[in-house]
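Let's turn to chain A:
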Amino acid sequence: MQYQSQAVAKPYFIAAIGLFVGQILFGLIMGLQYVMGDFLFPEIPFNVARMVHTNLLIVWLLFGFMGAAYFLVPEEAERELHSPKLALALFWIFLIAGALTILGYLLVPYAGLAKMTGNHLLPTMGREFLEQPTITKLGIVVVALGFLYNIGVTILAGRKTVVNLVLLTGLVGLAVFFLFAFYNPENLVKDKFYWWWVVHLWVEGVWELILGSILAFVLLKVTGVDREVIEKWLYVIIAMALITGVIGTGHHFYWIGAPEYWQWWGSIFSAMEPIPFFMMTVFAFNMVNRRRREHPNQAAVLWALGTAVMAFLGAGVWGFLHTLAPVNYYTHGTQITAAHGHMAFYGAYVMIVLTIISYAMPILRGQKAGNRSAQVLEMWSFWFMTVSMVFITLFLTGAGILQVWMQRYSDAPMAFMVVQEKIELFYWMREVAGLVFLIGLIMYVWSFFVKGDERVVASAATA
Partner candidate 1 sequence: MNVLWPVQLQPDVNAIATPPAPRRVRDLPGDFAIWIFIYAELLVFGVFFLAYAFARAGNVELFNEHQQFLDRTTGAVNTLVLITSSLFAVRAVEAIRRGAAASCSRWLAMAVMSGGVFVVLKLIEFADKQEQGITLSTNTFYMFYLSLTFFHFMHVLMGMVILSAVAVKAYRGAYSASRHTGVETGASYWHMVDLVWIVLFPLVYVMH
Partner candidate 2 sequence: MRAKTFPNAFVVWLILVLLTVATWVIGEAGLGGPLVVAVLLLSITLKGQLVADAFMGMRDVSSSWRWVVSGWLLIVTGLIGLAYWTGVH
């Protein structure tokens, strides 16, 4: 660890992994509820499990992004973090607020939670992914502002690298677009329209900047390729991501009552969204092929390459599958969307956070890399989680294709629930794949506790 203050990243990473485990458990509960509708009813109804599953994902990714920022910003800026104390205080505020919100979802009926938290004063609740009570949303804003202040001051006072500036831009964008979570117009079309400004412009806009800069940072460290080279790639990738992603928002506006031209704009621009992801894959493999050193942390290299490939497949290819308006006419809101959502979130954002954790955690624990046994286990966990996610995606895609065929495309369309019963087998297989994912996740967590001969790694590094 080059700077003492980088240590504040550690609790963020630990919390991220902890919430990740929670997310997967609720995912499994929900997956089972797909085929056993009354499982855990009335304690955890499907809608609550779904809310917890998606909200935990967002919260733990945010923990991961913040941890990543606290780790890499001081190193890039070549100075200590402006205020490690503030970072720690915000950590606890965010964790407690997050935990209370999740408990609120689980223990109180949603309408009751809305009443308790004074939603009527400024109604923002009840929208997918933005279910958090208004006070939690305000808390997120406070945490985000404190966080941006902390790393912003550090970056502006220190060495300004492209990695740092792109990361800061992405994080500022994240905070700015979250403000649309407070805009909740009566008009349902407008409501949906601006709702996407949070959801889409996060994951297909500013988050890609965060992803790109973290990936660039890790590649810089593990390959030793010239900074100049990596920075140029980063510039081009984020430029492409923004050109395609911002207007690409239109692929959500096809059927919500927005003007018709969005069908063209959305189709054309979002069809190009795979390009920056493809460039990211070329970038990652290229840098690793041109590496100037063998970094002892081979697990981090694997995660970095995995991120590039899976982000391209999940966000790029699976996104493209149903992004064109004539296709989307039949596929929107089916299991195709779920398939894309799973692989894109895993491939792009889960994996980039696991990449930076994989790289940073050993350093935060006073080693250059984990010992060989720990790395081997971590790499196995990579393959378990990644392969099972591929299968989850494939099963959901299969379910989605059948669903589109029977419920949408057919001359004599069947009812929703009838179709759901017919594709039950796919849901069972998805659940099994989900269990394998959980095994991979347990292996991943376990890998942090594996002890081994540290010298082996040190000698392997020079070999």
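Brief remarks on what is shown
The working rule: a residue touches a chain if its C-beta (ideal position, glycine included) is under 8 Å from a C-beta of that chain, and two chains touch if they have at least 3 such contacts; residues count from 1.
Quick note on selection: all candidates are chains of the complex that A comes from, given by their letters.
Fair warning: this is a prediction, and the values are worked out from it, not measured in the lab.
Comparing candidates 1 or 2 against chain A, the one that touches it in this complex is 1. The touching residues of chain A, when paired with candidate 1 in their complex, are 226, 228-229, 232-233, 235-236, 239-240, 243-244, 259-261, 264-265, 267-269, 271-272, 275, 279, 282, 286.
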